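Yeah, one chain of the complex is gone here, protein chain that is, but the others are all in their spots.
In order of appearance the chains are A, B and C, and numbering begins at 1 in each one.
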Amino acid sequence: MESNPILRIATKIMTPYILLFALYVQFHGDYGPGGGFQAGVIFAAAFVLYALIYGIETARLVLPMGVATLCGALGVLIYAGVGIATMLLGGGFLEYGFLDSHDAEHGQHLGILLVELGVLTTVFGVMVVIFYSFAGRGRVEE
Amino acid sequence: MVFNPCKKKVGRWIIEILINVFLLSMLAVTALIVVRTQNLFAVAMLTGIYSLLSATFFTLLDAVDVAFTEAAVGAGVSTVLMLGTLSLVGHRQKKQRTVQIVPLLIVTVTGLILMYGTLDIPPFGEADNPVHLHETTVHYLEESSHETGMPNVVTSVLASYRGYDTMGETTVIFTAMVGVLLLMSGRRKDEIGGTDDGE
Amino acid sequence: MSALSFLNYWFVIILMMVGFYVLIAQGNLVKKIVGLNIFQTSVFILYISAGKITGGTAPILDAQWSVYSNPLPHVLILTAIVVGVATSALGLSLVVRIKEAYGTIEEDEIARMDESL
Partner (left out) sequence: MMPHLPVMQVMVPLLAAPLCALVRNGRLAWAIAVASSWGAFWIAWEIFQVVHSIGAISYSLGGWTASEGGIEYRIDALGAFVLMVVTLVGAVVTPYALESVRKEVDKSKQALFYAAFLLCLAGLLGIVVTGDMFNVFVFLEISSLSAYALIGLGKDRRALRASYQYLIMGSVGATFIVIGIGMLYVMTGSLNMANLAILLPELPANRTIPVAFAFLTVGVCLKLALFPLHMWLPNAYTFAPSAVTAFIASTATKVAIYVLLRLFYTVFGADYSFLEMQLGTYLLPLSLIAIFSMSLVAIFQTNVKRMLAYSSLAQIGYIILGISLFSSTGMTASILHLFNHAVIKGCLFMALGCVMYRLNSVELDDMMGLGKKMPLTMGAFLVGGFGLIGVPFTAGFISKWYLIQGALEKGLWPVAVLVLLTSLMAVAYIWKVVETVYFSEDPGSVNSDCSEAPLGLLIPTWTLAILCVYFGIDATLTTFGASSAVASLMGIGS
């Protein structure tokens, strides 16, 4: 599979579009189906495809395991951090309205955007870590 | 989103029912084949198909976000995970009797109790079911647009009204990562040697 | 109408029970996880069915529509799907480790190896 030129080139062409589609899903979630979780999965899918075609070692050069783990932890911190931030701004936990002191609706928008970003980051990181763990096992370390 | 709104209500209703029954039968057939199939690769693919079929069904039931996620997760992530596992553990299942009495009994009893429980459940699809009349549902549908400014109510409920659940969900995913790393990182040889401890 | 709604619910219950059966009756550890997936996915259908309004549409507000299905079950199930995949990921990684440690993923063979210790 790793030497088939059609697959290699097709992957190269498709990867940016998959990433772009993930971003579309992420930011269009307010208006249509989609959101952080689905976007994270699609984002990770791009890397999974890349790893399948170019080999897991190459994929690890692009996105090392450590970075993916970092993403996994970072997303939770972003999400909970938004909650702490609204608390410090005088509201309740995750009360996004307080993110904007003038316009509560805008605060809600901002809050939802941020937490969806947190979800995206975690889901992306976790999916890649899990894929690396399963696919890398028995080949790299034997 | 699902159907053309101009069509006559009755006609649309009948078509929905027909598709309903069709999808449910397909789901049942897939599930039954899973029970009988011994080749685990085939089982993994069938699970993917099962997820895709249920995603289709979710679309029919107006749950587009759920359908999207089910397709991405059930048919995508789960299948990839399953195939990854099978490449490590082999794909042959040992032959065993398909019908086992005790589990069959447990399952039948559980199923019958559940069916008994649905006898008084509010009818499917009626607009005056308690689920639709409860104040929270009304609040979501009527207030969400000006409280959060989101046309997609699922997103606003997910990220704002029940945002705390979603934080829990993110944590669950993170927990899965921690768990998988704890179990799968490190070298294989050490672990096999380490199993003899305490014997 | 009500007979039909029961058809809908009962069909889903049968699906659930098929998954449950695979989960408790089959000895193969991967197959058990598959059973769990089917069991849970069918429960999701039950929830989503409860949120449906006949003639309604997806809960994305638009001037064109007036009746929307209930968004809350959708949100709950989104969460439950994620929990489900997290559980299967962890379960499958355990299966891989069990295969490495025991050399098999059949429950009866593993039990026999444990008893002989």
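We adopt the following convention: a residue touches a chain if its C-beta (ideal position, glycine included) is under 8 Å from a C-beta of that chain, and two chains touch if they have at least 3 such contacts.
It should be emphasised that the depicted structure is a prediction, and the values quoted were computed from it without experimental measurement.
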Shown chains touched by the chain that is not drawn here: A, B, C
Residue of C:21, C:47 or C:68 in touch with the missing chain, whole complex considered: C:47
Given A:9, A:62 or A:84, the one touching the chain that is not displayed: A:84
Where the missing chain touches chain B, by residue: 113-114, 116-122, 129-137, 139-140, 143, 157, 160-165, 168-169, 171-172, 174-176, 178-183, 185-186, 190, 194-195, 197-199
Residues from chain A at the interface with the omitted partner, ascending: 69-70, 72-74, 76-77, 80, 83-84, 87, 91-98
Chain C residues that touch the omitted chain in the full complex: 20, 23-24, 29, 32, 36, 39-40, 43, 46-47, 50, 72-73, 76, 79-80, 83, 86-87, 90-91, 94-95, 97-98, 101-102, 110, 114
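Operating definition for what follows: only the chains that are shown with their structure count from here on.
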Between A-C and B-C, the pair with more C-beta contacts: B-C
Approximate Å spacing (C-alpha centroids) for the pair chain A, chain B: 21
Geometric centre distance via CA averages, chain C-chain A, whole Å: 24
Touching two or more other chains - residues of chain C: 58, 60, 78, 82, 89, 92-93, 96
Sequence positions of chain B contacting 2 or more other chains: 64-65, 69, 73, 77, 81, 84-85, 88, 151-152, 154, 158, 166, 169, 173, 176, 180, 184, 188
Contact footprint of chain C on chain A as seen in their complex: 31-33, 37, 130, 133-134, 137
In the complex, chain B residues that touch chain A: 64-65, 67-69, 72-73, 76-77, 80-81, 84-85, 88, 146-152, 154-156, 158-160, 163-164, 166-167, 169-171, 173-174, 176-177, 180-181, 184-185, 187-188
Chain C contact footprint on chain B (complex, rising order): 1-2, 5, 9, 12-13, 16-17, 20-21, 24, 27-28, 31-32, 34-35, 40, 43-44, 47, 50-51, 54, 57-58, 61-66, 69-70, 73-74, 77-78, 81-82, 84-86, 88-90, 93-94, 96, 100, 103-104, 106-108, 110-111, 114-115, 118-119, 121, 123-127, 129, 131-132, 136-137, 140-141, 144-145, 151-154, 157-158, 162, 165-166, 168-169, 172-173, 175-176, 179-180, 183-184, 188, 191-192, 195, 199
